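The other protein chains are all here in position, but one chain of the complex has been omitted.
Chain IDs A, B, C and D follow the sequence of writing; residue 1 opens each chain.
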Amino acid sequence: MILGRVVGRLWASRQAAGLAGRKLLLIRPETASGAEATRLIVAVDGLSAGPGDRVVVAHGSRVRDLTVGAEVADKDIVVGIVDGHDLGTP
Amino acid sequence: MILGRVVGRLWASRQAAGLAGRKLLLIRPETASGAEATRLIVAVDGLSAGPGDRVVVAHGSRVRDLTVGAEVADKDIVVGIVDGHDLGTP
Amino acid sequence: MILGRVVGRLWASRQAAGLAGRKLLLIRPETASGAEATRLIVAVDGLSAGPGDRVVVAHGSRVRDLTVGAEVADKDIVVGIVDGHDLGTP
Amino acid sequence: MILGRVVGRLWASRQAAGLAGRKLLLIRPETASGAEATRLIVAVDGLSAGPGDRVVVAHGSRVRDLTVGAEVADKDIVVGIVDGHDLGTP
Partner (left out) sequence: MILGRVVGRLWASRQAAGLAGRKLLLIRPETASGAEATRLIVAVDGLSAGPGDRVVVAHGSRVRDLTVGAEVADKDIVVGIVDGHDLGTP
């Protein structure tokens, strides 16, 4: 999975039927240096995430089936909104 | 999924039977800085997208089945033409 | 598969049902130069790995089914904790 | 899919049974700047492509089934030999 931050929402009037009514989020992956990557991911939201949220994005057909439904024409899904992290004591 | 801009169309006279009659679009992914990446993606179009359009490209077997058909020999599919985006108020 | 080091653990109170009770590890891939990459991976742990551990992460639906269970909403799974490596005599 | 140029052919006497008799092509992806990437892809050829050809490479189990056969131990397949492209009038 990928850890990233929600930077916005996309609107597409012409889209596959399998995306109808789905919220599409634009997400920037985080890097280990604390900065965000310049590459972008678009994922379907099933958790009411919004701009600024740190999220975990999973990729997979069955992930989609288990979360937003088998009829969705995408398999990049927001599966968690991160509250915090523990860097442990390695 | 990937957000990108359509930069052209490809023609292949020798191709897999499963691509016959399909429109192949050449797409440059967008980056968070507003620039476009130099890497290229080729995707099957099911939405009549054209050069200059901002599109969302999904990757997956079932995505293909739900959109352009199970007999298509590709699983990178244009699933949305983007009208705009909302960067929210993080 | 990817070789990386566990750098922490993530907490998400709002998450897909298929991640409930699963430990999410934040992992930095290793590079051939000995340094760690700046990109990050999030994987489900099925081996009680912890910060500082060198791990192998596999990606796949069936990998998940064979390890942490088919109901888990992710397919990046920690499948090994590395004890050492042998660089051979090429 | 990926757009690239065939730069050679690989020979492997010890290989998986599912690759026996298959032609393995070494391919360099193209970039938007016209240059070729330094990373390399190896794909199974089902179209009699040869060095210098510009090809489209698809990735997927069903792509393989539809093209070179379900028994092939690879899912990166050359699915088109490109004749030209149209950059449109954006």
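For this structure, a couple of remarks:
As a working rule, contacts are C-beta pairs under 8 Å (C-beta built on N, C-alpha and C of every residue); 3 or more make two chains touch, one makes a residue touch a chain.
Predicted model only: the values in this text are computed from it and were never measured.
Residues touching the missing chain, restricted to chain D, are 6-19, 24, 26, 28, 36-43, 50-52, 61, 70-71, 73-76 (touch as defined at the top). By the touch definition given at the top, chain C reaches the unshown chain through residues 1-3, 29-33, 37, 46-48, 56, 58-63, 66-67, 77, 79-90.
Criterion: only the chains that are shown with their structure count from here on.
Distance from the chain A centre to the chain B centre is 19 Å, each centre being the mean of its Cα atoms. Put simply, the C-alpha centre of chain A and that of chain D have 31 angstrom between them. Multi-chain contact residues of chain D, defined as those touching 2 or more other chains: none present.
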